[in-house]
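The structure is given below, and queries will be raised subsequently.
A single protein chain has been omitted; all remaining protein chains appear in their positions.
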Amino acid sequence: MTLLTEKVRDIQAAVAAIPEGATIMVGGFGSPGTPFALLDALLESGQGGLTLIKNDANEPGIGIGKLIEAGRVTRLITSHLGLNRTAIEAMNAGRLEVSFHPQGLLAEKIRCAGAGHGGFLTDIGQGTEIAAGRREVEVDGRPWGIEPALHADVALVHAERADRYGNLIYRATASNFNPLMAMAAERVIAQAYRLDAPGELPIDAIHTPCAFVSQVVQVDRATSEQGVRPHGL
Amino acid sequence: MTLLTEKVRDIQAAVAAIPEGATIMVGGFGSPGTPFALLDALLESGQGGLTLIKNDANEPGIGIGKLIEAGRVTRLITSHLGLNRTAIEAMNAGRLEVSFHPQGLLAEKIRCAGAGHGGFLTDIGQGTEIAAGRREVEVDGRPWGIEPALHADVALVHAERADRYGNLIYRATASNFNPLMAMAAERVIAQAYRLDAPGELPIDAIHTPCAFVSQVVQVDRATSEQGVRPHGL
Amino acid sequence: MASDTQRILARAAREVIPGQIVNLGIGLPTRLFHYLPDEMEVLVHSENGVLGCRPRREGEAPDHDMIDSGGAYITTRPGASVFDSATSFAMIRRSRVDLTFMGAFEVDAAGNLANWKIPGKFSPGIGGAMELAQKVRRLVVLCSHNDKHGNPKILARCRLPLTARSCVSRIITDKAVMDVTPEGLAVVDIAEGLDPADLQAATEAALIIDESRLGRF
Partner (left out) sequence: MASDTQRILARAAREVIPGQIVNLGIGLPTRLFHYLPDEMEVLVHSENGVLGCRPRREGEAPDHDMIDSGGAYITTRPGASVFDSATSFAMIRRSRVDLTFMGAFEVDAAGNLANWKIPGKFSPGIGGAMELAQKVRRLVVLCSHNDKHGNPKILARCRLPLTARSCVSRIITDKAVMDVTPEGLAVVDIAEGLDPADLQAATEAALIIDESRLGRF
């Protein structure tokens, strides 16, 4: 692991080390919690053949939407593409391989990797096409489907605050998949709006202890461009 | 589930409803986080034939130590009894059935029940006597041991602060097993030093959302009697 | 006069008991938000990680970190909490959400629900719908009684891929309120002015109608 004292990085240096063809977890549910600055740096850095793991595909023209549109993404493991018609088009045209998981199972498959388990046993989706082909095992007299852990080479996460050891605090609904992914990947790169000295974050408020985080970069607040587009209510 | 508006209870009323022979999870690692007031009320309430699930057995004369000494506990599912010689004596004399699990697996078995899973797959303890008789399944080309979820009728947890909907905040190392157990049992009774109106707890600081908590009781601070006995450093 | 949608929502709001935890599905159910008065102690769960949503008030600036699962900026009421996606779905899978309202492409007499995929036409992924449908204590479907071509959506048996089996407790449409019972769909309320025979004609599933006990809405 990276030493506590060596985690603060320049954003381009942090993403430059991601290999071509890497499997990358990306935090965020819609815009909140999406590490926009890291994703933009990754686009600039040029790696292709990527497998991305993210709850959704953001919206066209922002976040992983940009990487998909630039043809950098071979495969997407996700829960829902409802807000991104260009991603759905790429899927339908065969330019993007998409694997769908129910949202809570996706979260748990990631959490499982973060906990060092091989998988977990679920009853979600039994009797539906989501469970087709899923192996089963009987425990306590009931059949359970086996969901293997989902691993990644890298996680890109967004936090509100960090310290230079890599302790992270998330805010409001920008938490979502970030704390799970921050535990799950081999290398975890966190962006934060504010980067403090160790001791500045209240210890009971830290969501991700620094042990799980490999690198920290400080970024500017997201632009309104990266906010949620007006829809819904 | 209990309605949000009906969770605040008198301590004796809260524990009186626990049935004889119940399986009860009890928070705490040593003294911090142990719900001493709820345990004292349970002792007074008189239920016996209990199965307790707790990391340890507290120390003689406090916490679950008292319940064990009073002969109320038939079985203890735990990780370590190192600080309680009377519990070890009861085990050796055959008055207390004890099941040991490695501490992190105990935590995960409880967490698994809280997540609604049937179990998880682990490689911990393979080739040691802890794994003797454990069923295995192959995932991603490796053998994994199946650890079933651990369920309970009731969880007794300790929090620093609560609101009357049942939102909980823990403090320092008094967290330990409490947030896991607060999600895992059928009925969750929380004691808190401070009981506030909804809206008083900072929303990003809440550790256990109220949805998981059935009843809340306000209690006085633990006595120094219930503190850690002088040992170690 | 109230639109069909408004009538569905007003009727649906009567399903909510003070003190409950309620999830509102994307689309029509989300609009139920505005039918729950501020003073009613109900916490709205949104699966992206918040319990205690309320709509933004007129002129209230959006908080860019605070959305519901439909992507709308929201705010929170007293007693709210935020949490990660694992905790949010643990709450769902453990049936700690009392009530959910969901839309439907099809719903049938056995309480089966299809609302996530139309093979070859619409398959954006299942999101959180499967876990909500399977595990929330009570699922109430809100939908139009017929599709825009007039075809029934309340079927004898669903034809689309299912979201979950035997998960629906009650169906509220512009034409009727129906309960899923072991004997089939029992009509609880019928739209003001609608004839029971016309209701049955607009429905593929056989309906159990006891005219002596029928409510109007």
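For reference, chains read A, B and C in written order, and residue numbers begin at 1 within each chain.
The rule we apply is simple: a residue touches a chain if its C-beta (ideal position, glycine included) is under 8 Å from a C-beta of that chain, and two chains touch if they have at least 3 such contacts.
In this text the structure is predicted, and so the values were computed from the model without any measurement.
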Displayed chains contacting the withheld chain: A, B
Contact residue for the chain not shown (choose from B:L121, B:A174, B:L195 or B:V216): B:A174
Residue among A:T128, A:N167 or A:Q215 touching the omitted chain: A:N167
Residue among B:A107, B:I146, B:A192 or B:I206 that touches the chain left out of view: B:A107
For subunit B, the residues touching the chain missing from this view: 29-33, 55, 78-83, 88, 98, 100-105, 107-108, 111, 124-125, 127-130, 160, 170-180, 207, 222, 227-229, 231-233
Absent chain, residues of subunit A that touch it: 1, 3-6, 114-117, 163, 165, 167, 183, 197-199, 201, 203-204, 206, 209-212
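What we mean here is this: only the chains that are shown with their structure count from here on.
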Length of the line joining the C-alpha centres of subunit B and subunit C, rounded to whole Å: 36
Between subunit B and subunit A, distance of the C-alpha-averaged centres to the nearest whole Å: 32
Mean-CA-position distance for subunit C and subunit A (Å): 29
In subunit B, residues with contacts to at least two other chains: 115-117, 203-204
Subunit C, residues touching no fewer than two other chains: 82-83, 86, 89-90, 93, 135
